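This part shows chain A:
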Amino acid sequence: MASTVIGAGITVEGEITTDEDVVVAGTVRGKLSAKESVTIEHGATVEADVAGGSLVVAGSLTGNVTANERVDLQAGARVIGNVKAARVTIADGAQFKGNVDMDV
Partner candidate 1 sequence: MAAHPSVIGRTTRVRGRITGEVDLDVQGFVDGEIAVGGDVTIDTQGMVGGGVRGRRLVIRGAVKGDLHGEEAIALEDGARVVGDVRAPRVAIAPGALVRGFVETGEGSGAEARTARAQPAARPAAAPPRVAPPAAKVHAGPAPSKPAEKAAPAAHASAGNNAATPAGPRRPPPPVVPALKKAKGQIAKKKER
Partner candidate 2 sequence: MAQARTTSSTSRTGDAGGARIGSAARVRGRIHGDGDLVVEGQVEGDLAIRGELTIAEGASVASESIEAQSVVVAGTLEGDVAATGTVRLVAGARVRGNLKGSAVSIEEGARFSGRLDCEFDLPAELGGASPRGEARGRAAQRR
């Protein structure tokens, strides 16, 4: 399936909305909302509220997160913000500060 890739050197300042998957390896400041999965790769910097079908975070994310299904914070992730999803996993080595709301 076609996806949107924000590569390592790229910076997007503004809002991103999409019906597809999104992979962020660069920098996004603003807002991000996808219907499918959102992957924030190691090295990425996201300063935005993020909404998606599901989220995998291995990079840096500052903002509130809402996912329909699940949010996975992997080792190396640094997340500051509230997370709301049906399922949330925080791997050993992930840094997280915020509320977790699994009441869906």
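Throughout what follows, a residue touches a chain if its C-beta (ideal position, glycine included) is under 8 Å from a C-beta of that chain, and two chains touch if they have at least 3 such contacts; residues count from 1.
Here is how the candidates were picked: all candidates are chains of the complex that A comes from, given by their letters.
Here the structure is a predicted model, which means the values were calculated and not measured.
Here chain A is shown alone, and of the candidates 1 or 2 it touches 1 within this complex.
Chain A contributes residues 2-22, 26-27, 30 to its touches with candidate 1 in the complex.
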